[in-house]
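For this depiction, one protein chain was excluded, whereas all remaining protein chains were kept in their positions.
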């Protein structure tokens, strides 16, 4: 039935080449170590999956790259991110396979790898860059930047990716464009401030009226209420927010953060279904990437103890640092600090609610 | 410190070639379908892992291939099988990744694949052959044998694997050699028969003495006891056992089955620790391979409904048949029918027990 | 800060009672078997998770129970189903935990369980009923209906659930109400028929014009095209469709199936994002429930071989039958047979497309 020359499974998947490119160095140098094959194949499958992740991220970058994001693309963009999540979940589990190799088995061929190191994976760096890891937050490695460890053509690819708009940036821009936060008769920021103020006044009154509290407890509780009021205020006032950015609590723009908060608070509105799934997916990705790094640091600890890594660094230590330091979407996690219960949310005007639904 | 020319991650893993051999046909024919990349990479990672599984199986085949299996190799053989288990677990999970592709997305490039089919994976067939799937139990595919679907050089590899000793056969031979079943003053078969007879006589007496039973219930219970006694007898008498083999309940030899039973009953003895782990691992492998086939048949059903597969078969249906039909170590599962509680086991003579321990 | 009496972790979770209700029978009867605790706890956690699944299904039933499903509820309903999926995934993995108990260890206490059997889990039956498993498709067990194995108050709960609208039914009704299939100037059924006819005419012409085919091949190919045309026709003509229902290919109503097809074909339209996720989630649930049953049947085979189950049945065999026989949303899987590539879909009129978007 097909209108195309027939093709076999073998030719389609380039099986011959695929199965030819595992070349254990221990064989080459005359001391075959059985487990080197596992080491190679584990890393090659990692790289294949990295390629797939990049394919999906590129799709999402393209979707969010235009002036106006097509409504019809949102479903697809989110489903591509869900695929990235499914792959990352697999990669985390895959650590268990490599862990079936013991430290002694690794020692049999470890010497031959020098100075190759997982640190040199260009695709993983690309994933980080395209998602939005900023160069300045990257850990240096033996005091050298990450680009020092890859050769020229690849270094250019990495540098180029740094100067392109990342998903972090595109999502920030897209969020900041969200139209509902300031419409006729509704100013989200003002309404939220009022709601939060009411909430804390109520809390304060409760504390003051609570005759069971000692003077000391009352003072402490009032201070806590004041503290939380202050916390919220800093999200809404431009200068205070700027300070949060300087402190590294937030990296997103003032407008984007408010939009993200709005989406979280009103995500049951149909027009926010997909945006909410998008923000959730970004958190899942961040969490899985960091879990993968963490599992790797444990495995490295187990495999080489406190030895110096094949790439010349104390590998286990570096990985542990990168685990937290290379997180990208912490803003979305930190945002939880500012959520309030549904019952305390500002009520949306009917007109606005209708705009957020299908007719 | 290394005595070998340095090598980079990129060169060691042949990254350039590895990432070059994904050639979506939909691109080639001018109708790029985004998800074809996922389809290719999923299958390429499958094949890489199949290669790793074959590497481990070859190790185990070599370990069990000699006249006398070296004690010191048992630990390693079992740990290689545990690795196969870890990989198969990953492959089962990997189905979830491919399932992020919907039926509609598959349709965008499905036509271009014709007549390529997962059915043509030579490595998967090799795994089955090396583990011990017999040609005669293989499902035919459109009434043709499985070798009809692969081209010449690969067909020879498959045929060669059929004529080599499989793990099933080597394990059978190794089991049949187990020395402890007939030693001075202890004949396992006789002792087991006595133990089982006592157990059923006791059961029978209990039924006869149970005044709460109606005549009818008593008859039924006695019949059940007799039936189970018969079941056990058939394992111990050569002709009756031969009938079980003809009926497909067992495929292993008379001697091997008894050894497997012995290992199960007395696996706390140190010398049986590793043999017991081996038998358990073979069941795990069988179970995971069959689960993988099952998950695949569900995925195929979801992807193509009742359409004809790209290889020309009703793929989903074939997979479902192979799920159960291609199981290899069912003997070990069926053996559970014949296990008896610890308290009913024949007691091992002290001399024998000492032989099964370290000095 | 809280306005409620303080509570401890222990009291909140009723830890004392929770940890008191594991009562191994082997202890009670004086032959403690270490692994009975695992058996009890595995099943108790199953039941707790079943309760959670029921909590979510009840939410979704309520959401779809009203005359008009609130747009704003769709996001929540889908996320509750995603939770059910996450739980079922866990339950499938949980089988591996119970499998750390060997057949011999089970034998130590198996006798004491008689005639308790997982078959008597009322909650699992409730899940099946509420999702939409029809009584007539249920496997009987020793020729008795499933309600014969539970005691009175629970039997009533089960019978009541049979007479309430199931998710299958509510989704069918909701699908059949989909407004877009017949609007001014667009009749989906007619348009689809035309599109499919064109597609097959094109295919037919290609076959006839293909000079490389032998007469025999040409005939065969033409027959295949005709066969597929017929297959599609049967979906669109009421009488032919009725036959598909009688044959068990479909169980959903004529209108619902078309709506489901429409949702699959045009799921990129914003208004179909959530409905598409819903249909996908139902397939995931069906697939995971059947995988769970399958894994259980393998485990039962391993644990008891071909022995009779504690509930008096050949448990392993029953489970294998139920694996496929108790699937609920096979319609959605079978629908894939009728999907066509995006490029062949009927083009939606601009007016209709706008209705499917936010303003």
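We call the chains A, B and C, going by the order they appear; numbering starts again at 1 in every chain.
Definition applied: contacts are C-beta pairs under 8 Å (C-beta built on N, C-alpha and C of every residue); 3 or more make two chains touch, one makes a residue touch a chain.
Because the structure is a prediction, the values reported are computed rather than measured.
Asks: Which shown chains does the chain we cannot see touch?
Replies: Among the chains that are shown, those touched by the missing chain are A, B, C.
Asks: Decide which residue listed in A:66, A:103, A:164 or A:182 touches the omitted chain of the complex.
Replies: A:103
Asks: If you put the missing chain back, which residues of subunit B would it touch?
Replies: Against the missing chain, subunit B presents residues 1, 3, 71-76, 203, 206-207, 221, 224-225, 267-274, 276, 355-359.
Asks: In the full complex, which residues of subunit A touch the absent chain?
Replies: Residues 31, 102-104, 107-108, 111, 249, 264-265, 267, 280, 283, 287, 290-291, 294-295, 298, 301-307, 333-343 of subunit A touch the chain absent from view.
Asks: Considering the whole complex rather than only what is displayed, give the residues of subunit C touching the chain that is not shown.
Replies: The missing chain touches subunit C at positions 1-4, 6-15, 17-19, 21-23, 25, 29, 34, 37-38, 40-41, 43-45, 47-49, 51-52, 55, 59, 79, 82-83, 86-87, 89-90, 93-94, 96-97, 100-101, 111-123, 150-151, 154.
As a convention for this text, only the chains that are shown with their structure count from here on.
Asks: With chain centres defined as C-alpha means, what is the inter-centre distance between subunit A and subunit C in Å?
Replies: The mean C-alpha positions of subunit A and subunit C differ by 32 Å.
Asks: Rounded to a whole Å, what is the gap between the Cα centroids of subunit B and subunit C?
Replies: Each chain's C-alpha centroid was found; their separation is 29 Å.
Asks: Would you give the residues of subunit C that are in contact with at least 2 other chains, written as numbers and ranges?
Replies: If we look for residues of subunit C contacting two or more partner chains, we find 267.
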